[in-house]
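Quick notes on the structure that follows.
A single protein chain has been removed from this complex, and every other one stays in its place.
Our next item is subunit A:
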Amino acid sequence: MAFQMLLNFFLAFTWMFLKTTFTPASFLVGYFWGLVILFIFRSYFSERFYLHRVIAIIKLFFLFLKELVLSNLSVLKLVISPKLSIKPGIFALPVEVEKDWEIMLLANLITLTPGTLTVEVSGDNKTLYIHAVNIDDVKDSINGIKDTFEKAIMEVSR
């Protein structure tokens, strides 16, 4: 990804020098044509076309925003309900993502999900210990985390 992006920037600057117009508009046009050329030559690189990854990052960002709103709403519901009918507990979640930043991102996203909170990462980076407000639906929350966050993170790093 880094090489393709750098090459795209380099091509955009080359375009500016060819045109001898050093304006943001000329940079944008050069970036666009560089992108088109890189897209045509996408199977030349060992990695996939980098725009896929950029789109995945944007998707992850909006997923984060959505979960942030949902979690705050659910906390609001817990706070203003007259009876406190919760059953807290801690469960282990085996994770598939391997890189440090992926685990960090996953842990932080879990913390922002409604009703869950990352407590600790195991020593071998294979398990996350998560505190849940309602331990009854552990299975659901594991599957939910796996389906949404882990998939979205893997989409970025794949």
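The working rule: a residue touches a chain if its C-beta (ideal position, glycine included) is under 8 Å from a C-beta of that chain, and two chains touch if they have at least 3 such contacts; residues count from 1.
The rule is short, and it goes like this: contacts and distances are computed from a predicted model.
Not shown: a single chain whose UniProt protein name, out of "Chaperone protein HtpG", "Na(+)/H(+) antiporter subunit B", "CoA-transferase" or "Putative cytochrome bd menaquinol oxidase subunit II", is "Na(+)/H(+) antiporter subunit B".
Of the candidate positions A:11, A:78, A:92 or A:117, contact with the unshown chain belongs to A:11.
Among A:2, A:40 or A:80, the one in contact with the hidden chain is A:40. Where subunit A meets the missing chain, the touching residues are 7, 10-11, 14-15, 18-19, 23-25, 28-30, 33-34, 36-38, 40-41, 43-44.
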